[in-house]
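Here the complex is missing a single protein chain, while all its other protein chains stay put.
Naming follows writing order (A and B), and every chain is counted from residue 1.
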Amino acid sequence: MIEERFDAIVIGAGPSGNAAAYTMAKNGLKVLQLERGEYPGSKNVQGAILYANALEKLIPDFREDAPLERHIIEQRLWTMDDTSYVGMHYRSEDFNEERPNRYTIIRAQFDKWFSRKVREAGVLLLCETTVKELLRDSHGKVMGVKTDRDGGMVFADIVVMAEGVNGLVGQRSGLRSELKPESVALAVKEMHFLPRETIESRFNLKGNEGTVIEAMGTITAGMTGTGFLYTNQESISVGIGCLVSDFAERGMTPYGLLEAFKNHPSIKPMLANSECKEYAAHLIPEGGYKSIPELFGDGWIVVGDAGQFVNAVHREGSNLAMTTGRIAGETIVWLKRRRDEFSKANLMEYKRRLEATFVMKDLKKYKKIPEFLHNNKQVFGLYPKLFNAAAQTWFRVDGADKRTKEKEILQSFRKGRSLPGLIGDAFKLARAWR
Amino acid sequence: MHIIVCIKQVPDSAQIRVHPVTNTIMRQGVPTIINPYDLFALEEAMRWRDKLGGEVTVLTMGPPMAEESLRKTLTYGADRAVLLTDRCFAGADTLATSYALAHTLRKVAQEFGEPQMVFTGKQTIDGDTAQVGPGIAKRLGLNQLTYVAKISELDIPTGRITVERRAEGGVQVLSTRLPVLITMLEGTNEIRRGSLENALRAVRAQIITWSAADAGIKDLTQCGLRGSPTIVKKVFAPPPRAKKAYQIPIEDLSADGLAENVMAEIFKRKPALEDDLMRFAAGE
Partner (left out) sequence: MTEAAKPAPAQTNRAGTKKELPEHFKAYKHVWVVVESEHGQVHPVSFELLGEGRKLADKRGVELAAVVLGSDKEANAAAAIASFEYGADLIYMVTDTALTHYRNEVYTKAMTDLVKTYKPEILLLGATTLGRDLAGSVATTLLTGLTADCTALAIDDEGSLAATRPTFGGSLLCTILTLNYRPQMATVRPRVMEMPARQEGRRGRVVEHPLGLVEDDIVTKIVRFIADRDSNKAQLAYADIVVAGGLGLRSAENFQLIRSLAEVLGAEHGGSRPLVQKGWMTSDRQIGQTGKTIRPKLYIAAGISGAIQHRVGVEGADMIVAINIDPNAPIFDFAHVGVVADAIELLPALTEAFRKHLSVNRLAG
């Protein structure tokens, strides 16, 4: 047991834990951070796109030394069938701005950098140290944690749970229920290494410009999910993910999906003669607003993935993680300054502050989406097929006149999904979106 | 007693990639680790400290970031860590490395007490020469015990040590006088997991960092690239094998059918081998 007491213990050194620890230490709190991995980021998987805004609020000048891969100047959205895709590409010179808005990163390196900043702020970080459970006093108030090291008990006024999507500590301590298969996606990802010149010519990029592709369609074999391909400096991240419940139902493996995705005629050339060095799998909480668990209680508070803070539609997670982490940190500092104890009632402030940010607003806005996507698989199977067929009919010049082609296309949609069906989907989607 | 362990921070070579065009190393994101062989040395050292009392000092020569690895050794339970870092050591081969380390060891001895035992790993996974250990021993006149599998006896009063070392075709049981330099064989023990207390101490501990001057190294012509008799002329990728393997047709044969064909193919290509096997089978 460690005699020394800490103001706060943070479980996890991902974006949320780092944001929380950083905020508290910067404000003079004595913070101990515990990380399971060999080093921060060693266990973490992400696409990964970094959204500058959330990080700027913590470290305004992060661009000076953070390991950023490429700033994104082109976004491609693809709906794919087995042989083709219909795409929406947006590329703009405006993204070559002074302080770019989105970057690709490699988590292992980024987390290391972020963690360095956190330690420089005064946080004590112990790696290869796994928190087994929360320690409570006789009234059930959390007063510390028990780790997997000898003499592994350590105490603090509050424990910040930034342990990520699994939230095992929370589960074991009965603070939250198990994840529901239909509200969490399993994503797999590979890193394919290529000389930087090759990447730049393949995606027609210069300097540190980057391109990202988000793809949906038959690549997920009718399951709810999406694929992605991001350009890094000397590598390409390619991955795909679907709801765990779908994998279970279809008895499909994510790896099989990824293989197929990589071999799609539109993707394959982009990865040609690359060397695959890393294969990783990770969960993404996609239940959205409705699956957010209890976020705080006497002596504990939850941030990041552990709180299900992910906006699946926009592939945002790390920014929600950093924001929730920051706000939890600020709340704790605020209470500490007022000499208030970290009781459930007082921590209500955390919720209040979150409500005022994009985090809660967005998650609320999309609260019906997960359900919709789960129940309307046609979005991932039928529609992409129809769109691609339509495009083909439209662009193929074969003597048929354009009006006939238009009819043909409309026909195909009606056949595929009755007119009421089409209109219904449109409505449902619109409603879910509101 | 005072024991010094030399460790090296190495790139996790399993993760090194080679640029397919330029054949240069693509270092991006290659993590560094403590040379795995050195952990056996460290654990052995700590066990003897635990048994006989005293201190374990860990020493490494490397870039500033090698501090990470040193901290790790403190978590495991080392008492003190010294980082020798200086631009002038860049590009050192094993001779220049043993020169710098030997001098620093002498300095460590002055500051923290004469060591009875100095440990190194069997070899590194990047340099992979197994020379630095013997080099240090020779320069400091320590009795050299390489490929040690077991320290069976350590008698401080008489200052004698008995070890089992791996030799060609067998195990040598040697007895010699302290102080010694020992290079530990792999698989002889397993590095311990530091307690929470050690881990906490390690993150706070301050790593002793010396420049060449601090370590009392004067003759810089013997350090780094300048002090290295060997020079790397060129680095290149291994040539690819001329032609691919002849594939045994699979058709839709049963495993047995396939096995028959494989055997047939082997004997077709190497009739002599079949005869040898016959004789072997006939028990000759």
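Following the convention adopted for this analysis, a residue touches a chain if its C-beta (ideal position, glycine included) is under 8 Å from a C-beta of that chain, and two chains touch if they have at least 3 such contacts.
In this text the structure is predicted, and so the values were computed from the model without any measurement.
Participant: By the document's own contact criterion, which visible chains does the hidden chain reach in the full complex?
Facilitator: B
Participant: Out of B:Ala45, B:Leu59, B:Leu105 or B:Ile182, point to the residue that touches the absent chain in the complete complex.
Facilitator: Answer from the full complex: B:Leu105 touches the omitted chain.
Participant: Mind pulling the subunit B residues that touch the left-out chain?
Facilitator: Considering the whole complex, subunit B reaches the absent chain at 11, 13-14, 16-18, 23, 25, 93-95, 98, 105-106, 109, 114-115, 125-126, 128-135, 137-144, 146-147, 162, 164-177, 179, 186-187, 221-222, 225-238, 240-241, 244-248, 250, 254-256, 258-260, 262-263, 265-266, 269-270, 272-273, 276-278, 280-282.
We take it that only the chains that are shown with their structure count from here on.
Participant: How far is the middle of subunit A from the middle of subunit B, if each middle is the mean of its Cα atoms, in Å?
Facilitator: Distance between chain centres: 40 Å.
Participant: Name, in rising order, each residue of subunit A that touches subunit B in their complex.
Facilitator: Those in contact with subunit B are residues 2, 4, 39, 42, 106, 108-109, 124-126, 128-129, 147, 149-154, 193, 195, 233-235, 273, 275, 277.
Participant: Once bound in the complex, which stretches of subunit B touch subunit A?
Facilitator: 15, 17, 19-22, 26, 28-29, 31, 75, 193-197, 199-200, 203-204
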